[in-house]
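Only one protein chain is missing from this complex, and each of the others stays in its spot.
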Amino acid sequence: MIKALLTLEGHVSLISQKINYLNNYFKIAFLNIRSNLAGNFFAFLIMSFSFFVMLIFTLCYINVYNYMLSFEKNNTMLIFLKDSANYHNNNIIVNDLLKNIKKLHGVKSIKYYSYNSSLRFLIKHTPKISPVLKTIDPRDLPPVIKIHFNPEYISRIYLSNVYFRVKSLNGVQFVYYSRLLADKIGEFIFFTKVIGLLIFLFLFISSIFISYSAIKLIILKKQDEIEILKLVGATNSYIRIPMFIEGVIGAVLSFITSIILLFLLFKIFIYYHFNGFLSYFKIEVVFLNAFEIFVIFLIAVLSGFLGTYFSSRKFF
Amino acid sequence: MIKALLTLEGHVSLISQKINYLNNYFKIAFLNIRSNLAGNFFAFLIMSFSFFVMLIFTLCYINVYNYMLSFEKNNTMLIFLKDSANYHNNNIIVNDLLKNIKKLHGVKSIKYYSYNSSLRFLIKHTPKISPVLKTIDPRDLPPVIKIHFNPEYISRIYLSNVYFRVKSLNGVQFVYYSRLLADKIGEFIFFTKVIGLLIFLFLFISSIFISYSAIKLIILKKQDEIEILKLVGATNSYIRIPMFIEGVIGAVLSFITSIILLFLLFKIFIYYHFNGFLSYFKIEVVFLNAFEIFVIFLIAVLSGFLGTYFSSRKFF
Amino acid sequence: MIEFVHVYKSYDKNYILRDLTFNIYKGEFVFITGPSGAGKTTTLKLLTAIEKPTHGVVNVFSIGISDIKPKDIPFLRRKIGFVFQDFKLLPNRTIFQNISLSLEISGISSTVIANNVTNILKAVELYTKKDDYPLSLSGGEQQRVAIARALVLNPPVLMADEPTGNLDDNTAGIVIDILKSFNNKGTTVIVATHDKSLIDLGRARVIDITKN
Partner (left out) sequence: MIEFVHVYKSYDKNYILRDLTFNIYKGEFVFITGPSGAGKTTTLKLLTAIEKPTHGVVNVFSIGISDIKPKDIPFLRRKIGFVFQDFKLLPNRTIFQNISLSLEISGISSTVIANNVTNILKAVELYTKKDDYPLSLSGGEQQRVAIARALVLNPPVLMADEPTGNLDDNTAGIVIDILKSFNNKGTTVIVATHDKSLIDLGRARVIDITKN
């Protein structure tokens, strides 16, 4: 009989009831937020803190990763040529060499330095000993060919292939590329990825957990209220939906706060010319791009949602 | 009359009463912890997280700072000498120079490289162009004097003083030290200090705040209980002291957990040879020393205490 | 409408209700009585699925309480107004908000809510206190708020647990009159009480759970 009553009632005013409910959910959520401003403010601060730590980590990670990548990608190869007394002969050999090297896949640009420009090249690239080099007779230096590679092609195997090919060419005295560094950096990038992922997971779980505690803090205050609501006939969704709204609003607001805070800090950082300083070390500092921000935003919303989910589960 | 009663009662069994109280405070604290294991575990986890972030930051900060300092402190000065055709004359000038330089305060060691050893020196210090240098005639190079400074003496002003003094000496062609780098690094160290302090303050306040929320979470659960205790005649200290015990125990346990976690992470880091990799860049990674750990421990205890203080204040 | 058939209820193997059988018909006014600790509150809790019987059958609106689905419980409770012995008012909502709660959870529009709540507050003589909070009311006033909350949804069944425990005889008389008037309009009313004078005042069927 009660079921018959319910379905009847359900059909009569289903739509207006749904609207009333929806209206109510938001009303209750905002009422809850207002009625426990202090508690909600704490929750908000804790969540902001957690997202802030997460954002800072992402920012650092992305910059370290970029830096590492720039190491790997900026690889150039120096080819020192045999010094031939015969100028004409020399020219032919060099032209041959350049042609051969150009044929290699992934070579972006080739530059030939005669012994004169070779000295200028050395002076430019090793400022520390430039005064010494200035005293050197250019003719003592060998000509150099410098190869730039297409970053997409670069890998350890590719580089060592090119190395052996070039070495076997006529007129080449010595080929230099920083193989050791490349190896080490490859290894480091791998671990940066793995550890970055681990830390990110850790931060994600922590941020769910922090949302959880923050919302739990609010729910604990309302434990008796929820008990009474249930006794008076409130459904689960009536009790939980406003909480989810609260949780997600909290997460979004905290996220916005922390991203603004991070952006301001970043601007201060730039303002004090650290960027200039770091670019001295060839470190370029970039802010998070829209996609990264969006991903973290989704994570924030998700952690607000999951936090509410877990903290409100036990009551039902 | 009530006061008379109180003082009488106070004198009769003061000591046994004090012992009973003390006994009780610890009993209540442990009872509270046990009776709200879940809540306390959350609080513990949140606090661990906050201390962990703080410790990681300190570890990174100290390593970055050390690295910066090593830059500043490892400063050497290279003095390129005028090339004299007269060998004998040359020797006298060099000896004079060495004597004069030795007189300067803060000079730790001096090394003279004749043009032969000058080349070896260059080859050793600029491996990237060593194949080029190998083709150079040693006689084209000037002799070099290298000065190592006592790290304690080094400062920008000191270095520029020495620079001008040495420059004016007889037989000196050119003095090189990386002033630009020193300037930039000095600036960077300053900002590292300031920003480090700011972030540390931020983390300290956050960790108080997190202890605050964690303990608030526990207190909220007990709000009614506290109200009733007060109505039944409990004094403030009776209610608050067990909370302080709880708060400090929580802080200490979380601190221990997070330092152990950090140490394990550090060991994993070392295990995967990052240290070796970083030492390639002349970065030496060190763990926190006992003093630093102790300071953060004090901060942990303090934040547990202050957290309890602020969160339990409003009830009285 | 309400059936108890050989109902047993125990907490931790301690039987409170033993072989309790009775019927309450639509539109009746019934007193449930027994001394302190006899199981009056427990009997009412069985009717709203706050507790389930250990043995036996409890039927409310032809629904068996033993096998009711959790998601149907809220809808059952909306059909039964319950005045709790300890009132169970929300301390951080005003009297008005406390009473409108029962209507809000059913998704009723706010104009209807305002109207109904005002009427019921006038009936229990608490309209002047509508913006006060429960903790600032006296025990008797809180009891009347609890009654108002149970009645505002105009439920087919009203259960009141010791509804006059904190009321002086005058106010108790007013409350009984309110319950009677709802009963006259067709509401089934069940009152649990130990108060002999209240039973005398009500003059209705008495179910003594200790004599079953």
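To keep things simple, chains are lettered A, B and C as they appear, and every chain counts its residues starting from 1.
Just so we're on the same page, contacts are C-beta pairs under 8 Å (C-beta built on N, C-alpha and C of every residue); 3 or more make two chains touch, one makes a residue touch a chain.
None of these values were measured; they are calculated from a predicted model.
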item	value
Omitted chain - touching chains that are shown	B, C
Touching residues on subunit C - with respect to the absent chain	11, 34-41, 85-86, 136-141, 161-162, 165-171, 194-197
Missing-chain contacts mapped onto subunit B	1-3, 5-6, 16-18, 20-21, 24, 35, 224-225, 227-236, 238
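As a working rule, only the chains that are shown with their structure count from here on.
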item	value
Smallest number of contact steps required from subunit A to reach subunit C	1
Centre-of-Cα separation between subunit C and subunit A, whole angstrom	60
Separation of mean Cα positions, subunit C and subunit B [Å, integer]	66
Subunit A and subunit B: spacing of chain centres that average the CA atoms, whole Å	26
